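Only one protein chain is missing from this complex, and each of the others stays in its spot.
Our next item is chain A:
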Amino acid sequence: MTRLFMTTTAIALGLSGAVQAQSATDVLNTYADIAAAKYEDSLIAARTLDAALDALIAAPSAENLQAAKSAWLAARVPYQQTEVFRFGNAIVDDWEGKVNAWPLDEGLIDYVDTGYGGPTDENQLAALNVVANPTFTLSGTEIDATNITPALLEEQLHEADGVEANVATGYHAIEFLLWGQDLNGHGDGAGNRSWTDYAQGDDCTNGNCDRRAQYLAAATDLLVSDLEWIAGQWTAEGDARAALLENEQAGLAAMLTGMGSLSYGEQAGERMRLGLMLNDPEEEHDCFSDNTHNSHYYDGLGIQNVYLGEYVRIDGTLVSGPSLSDLVAAKDSALDAEMKTKLSNTMLALGRIKSAAEAGFSYDQMLERGNAAGEALVMGGVNGLIDQTQSIERVVATLELDQIEFEGSDSLDDPSAVFQ
């Protein structure tokens, strides 16, 4: 069936030089193996985070809060490298908002500084503060939040009232509960939540420490179960793998769609350039923890992984196999060299942001109005990502994948698919 369809497609499109089916399948399998490894690593790291949070809740202390933050930072490393699977794989894209939605109106979840403001035109729930309110009204319905459960967060609070900024679940909700708001503006320092926000009895600060702990536990349980689900989608029997392998040409197009859409519209545009041009210190991806430099770096690395067909797991083992690079090199070695160079240039530029941030020049400082050094660093990353997108388009054309949309299969360019 698949074979027949492929033949028909090839005739219809005149794909005389189309990629050989066998090698394309090998490349798709490498991609799926890497996806499986990355999501499994994300799950392992999330379980470690869950254990650290249980320890914090059981015995609140500065040390246990710090250990939980370290576990959160470690958990971001494999997860950010999976973002390249979002665009092009509908199963991933439909799911990812549960775990990595951003930006968020954090006043939905817990107390915020007075400068945060209250409800806005866009979001009536921007300052709801579920931690402080066991009952509240949501779109005219009385909600009983006496017990903060995974079901409450997932089914009633997340994207409540149809507002995307009502992020009740996932990494960034947990990040806020660990770090708190970053009130340093463009100055040095991340959010500075005290461990006593989790202390029980008289030591509790900012009230409702029991409910705050309940929220944190529920959000983390949900993160673990969501990651279990997506990891299952990429196993040998998983639906995401099956969808990818259904049609070789469409599968390759999905790989490149993920690379290009993440590089261009999402990372270069929405996450990096927009924040820079807004000069807003909280318009950064990991704004509570000041971990944005790593968020961007590992997104970039994930894109490079897909092209090179290799990924280093969190236990240090290497997953690798036949790659897009191999396919391109067989048809046009100069283009393959160009693509590799562009990806390396981007990683160098993102590495500069990371090393400057780790040396103390944090990402929110880079966004400050008139900060020329920061602007140059961020725009270096943006330009690298835009530049590599152009080479990705050349790869699409060289592998003759650019007409797939007329066949009604997974479309490279149908932005409506990408917008879902």
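Methods note: contacts are C-beta pairs under 8 Å (C-beta built on N, C-alpha and C of every residue); 3 or more make two chains touch, one makes a residue touch a chain; residues count from 1.
Convention: contacts and distances are computed from a predicted model.
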item	value
Undepicted complex member, UniProt protein name, chosen from "ABC transporter permease", "Ferredoxin-NADP reductase", "Cytochrome C556" or "Imelysin-like domain-containing protein"	"Imelysin-like domain-containing protein"
Residue of A:265, A:351 or A:380 in touch with the missing chain, whole complex considered	A:265
Residue, one of A:162, A:201 or A:360, that touches the chain absent here	A:162
Residue among A:182, A:280 or A:364 that touches the chain left out of view	A:280
Hidden partner chain, residues of chain A it touches	87, 97, 103, 105, 120-122, 161-162, 164-165, 260-261, 263-266, 269-270, 273-274, 277-280, 369-370, 386, 389-390, 392-394, 396-397, 402-406, 412-413, 415-416, 418-419
